[in-house]
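All protein chains but one are shown at their positions in the complex.
Chain naming follows the written order as A and B, and within any one chain the residues start at number 1.
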Amino acid sequence: MNRRNFLPVLPILTLLAMLGPVVAGLWGTLLPAFGHLPAAGLTGPSLDPFRGLFDWAGLPRAVFLSVSTGLLATGISLAIVMLITAGWSGTKPFRALERLLSPLLSVPHAAAAFGLAFLIAPSGWVSRLLSPVVTGWDRPPDLLIVQDTWGLTMTAGLIVKEVPFLLLITLAALGQADAQRSVVISQALGYGRLTGWLKTVFPRVYVQIRPPVYVVLAYSMSVVDVAVILGPNTPPPLSVQIVKWMSDPDLAMRLGGAAGALLQLGLVIGALIFWRLGEHAVARIGQRWIASGARGRFDPVVAQGALAAGAICALTVLFGLVVLTIWSFAGFWGFPDALPDTFTWRNWMRFGPGTLEALGETALIAVTVALAALVLTIGCLEAEYRFGLSFSARAVWLLYLPLLIPQTAFLPGLQTLMLSLGADVGRGPVMLAHLVFVLPYVFLSLADPFRAWDTRMGTIAAALRASPNGVLWRVRLPMLLRPILTALAVGLAVSVGQYLPTLLIGGGRVETLTTEAVALASGGDRRAIGVYGLMQTGAALVPFALALLIPALVWRNRKGLRHG
Amino acid sequence: MDKGLSLRDVTIRKNGAPLLSVSHDIAPGEVLTVMGPSGVGKSTLLAFITGTLALDFQATGTVWLDGQDITHAAPHQRRVGILFQDDLLFPHLSVGANLAFGLQPGGSRAARAAKIAEALDEVGLSGFEDRDPATLSGGQKARVALMRMLLSEPCGLLLDEPFSRLDAALRAQVRDKVFERARARQLPVLMVTHDADDAQAAGGVVVTLGE
Partner (left out) sequence: MKYLPILAALLAPVPALADTDPANWDAVTAAADGQTVYWNAWGGSTTTNDFIAWVGDRVMADYGVTLEHVKLTDTADAVTRVLSEKQAGGNDDGAIDMIWINGANFAAMKEADLLFGPYAEQLPNWAAVDAEGKTVQTDFTVPVEGFESPWAMAQVVFVHDTATMPDRLGSMQALQEWAAANPGRFSYPQPPDFLGTTFLKQVLVDILPDPSVLADPATDENYDTVTAPLWAYLDELTPNLWREGKAYPATGTAMFPLIADGELDLSISFSPGAASTAIANSELPPSVRTFVLDKGTIGNASFVAIPYNSGSKEGAMVVANFLMSPEAQARAQDPAILGYGTVLNMAALSDDDRALFDALELGVATLSPAELGTVQAEPHPSWATRIADDWMTRFGVSE
């Protein structure tokens, strides 16, 4: 009886864990943004923080960078993914690309950004490999590539990470869109494969992937770690500037930071509305295009281009990891040598102990948070199943809410609020903050397989006199072992990659691989960055490997679960 | 009546609209066949009896099994066994473990293993304990599913188009086996099907829905 009463509480608890910190954080941002910070002896309301914000000479450029990065990164990665899927889904090259991109999804943003920087900087690996024979350079050219004023490198760094994300989301959506038959029919009507897909499948797929696309837009507009590594600094994008203001010893700056955080929120909302209007425009143009009956003369060219772009994304991340590896073993490596003079274990000996300590902290947080998220998620889904609750389409947006509200908008407020409540900073609050971001991903990753489970199995087991908990533990969870472990791995990877929540809520006391790696960015020690970046990648990647390996081992004699 | 499965004035509505009404007693060892085209609510009736009716259905009336009103009992306490058209063997368990899942708790390990071996023997699958269910043929799976259900010692048996996935030769064989076992254990059986052969083989009363 008590179990029956406990289970229905879980969905509420889950919503609270996910949205509570967001709402509290926004509240903690709103007050100081209007000059109200009683702890500092300031009472509002006043518009001074906003006046200060608009007086900052860097604001127009910072705002521009935030908006342009977000729209470009989202637009380009979405276009690449849609065109690849349209032109190639179901083919061998597509399978190959999918296999290549899937593991890259879990490479943390910071590691991918470091890899990109080490590749394309004027003294990067690409330039080293081509010099001096091809380029004629015997020393690096004075070119502004990394940290360029327009934020293009930062945008590229986001694109290479968002393409795998959107591609996997699209693959999941394809199953429900009955894509194959539509393409066959349109091909029979004389349409090119790509044009046929865009005209028949794309509208249905896009409706399904719309929420994650919005997440990519909001994330790209407000990202901090990638911007610190690849973004410009004269001035930086708005999100980075907000974090700078928030950590200024001058309290007045904190008010300006809060005002900036609200502006960031407004920008994201504005960009989402703009995107929504853009969808209408694209729909209208698309309808005209469909009505025109054009069969897709340029399909092969476009498809080749998209595949090349996708391959470049995958190879960039991959070779980024390779160059991180080389640096982590490098002795002296002068320009334009293609490889270091010597390879040495010295860097690993030197930074290894530090990374292990950070790895311990990272793992402790990630495992706790991911398990908590998993328990809450399974609790919600099981409650939904047992009590016939159903999440409406609107409720699904609640899941995306913590991912749509920029981190820079509510985390600083949450930090201020927690301090004024006397809540101790440290590991516990950091875990709660991570849970906000981990929960939605774990839920989204487990919900479909959990719901797709044949409930007649439950009926059978109940008819065999297994209690509801018996059904859950003895039948449903073992059968869902693989998706459960995958969801757990997703949760671990998301937690490992968190930068801002760890930095702000941890008060500097909580040092994970990600905060350590990003802190190293300012020092520019590429050997240390190589070691930390690889460890960070490993921490995110190994759970995915285990999520594949464990079910394969446990169920090695169970053919029926091999594709589960 | 004391023994058997009774449906008393059972009416099921979908979102308020009446779907079906049944009132019938099934004596031990007898088969009631419910026929009708798909979508008429045959499976819904079974879901009502197993206690797994979806929320958009409303049901009135009562279900009695061996003199007990089980209308509001929890699904796992009803002692109603069911077989679906798919075998629905648990894919993560071996054949033996599937049977052990059905077998009521109690008894030594050796005694339980003996019961399972006996059950397999009964359907001509001796020595199949460690097999992966996914490697069995359709007829073998159906027989394992039947024995798994019988080992749970149900007081009544529901059949949801249980033979429709089997090819003709196998079908008669499995069907005879099921009815034979049910009769041997004196179980009241409720079968829904759209296949006239099944109904004929059952040899009991036939109710046709949706007319």
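The criterion applied here is as follows: a contact is a pair of C-beta atoms (placed from the backbone, for glycine too) under 8 Å apart; a residue touches a chain by one contact, two chains touch by 3 or more.
Since this is a predicted model, take the numbers as computed values, not measurements.
The shown chains contacted by the absent chain are A, with contact judged over the whole complex.
From the options A:Gly175, A:Gly270 or A:Gly331, the residue with contact to the unseen chain in the full assembly is A:Gly331.
Contact with the chain not shown here comes from a single listed residue; of A:Ile209, A:Met431 or A:Ala521, that residue is A:Ala521. The chain that is not drawn here is touched, among residues A:Gly507, A:Gly538 or A:Gly560, by A:Gly507. Within the full complex, the residue among A:Arg51, A:Arg181, A:Arg350 or A:Arg451 touching the omitted chain is A:Arg350.
The chain not displayed touches chain A at residues 39-40, 56-58, 61, 122-123, 138-140, 142-144, 146-149, 232-235, 246-249, 251, 254, 331-335, 350-351, 353-354, 416, 419-422, 425-426, 507-509, 511, 516, 519-528.
Just so we're on the same page, only the chains that are shown with their structure count from here on.
For the pair chain A and chain B, the distance between mean C-alpha positions equals 48 Å. By the touch rule above, chain A contacts chain B in their complex via residues 388, 454-468, 470-471, 474-475, 478-479, 481, 555, 557-561, 564. Only residues 47, 50-52, 54-55, 74-82, 84, 86, 88-92, 94, 101-102, 104, 132-135, 148-149, 152, 154, 158 of chain B touch chain A when the two sit together in their complex.
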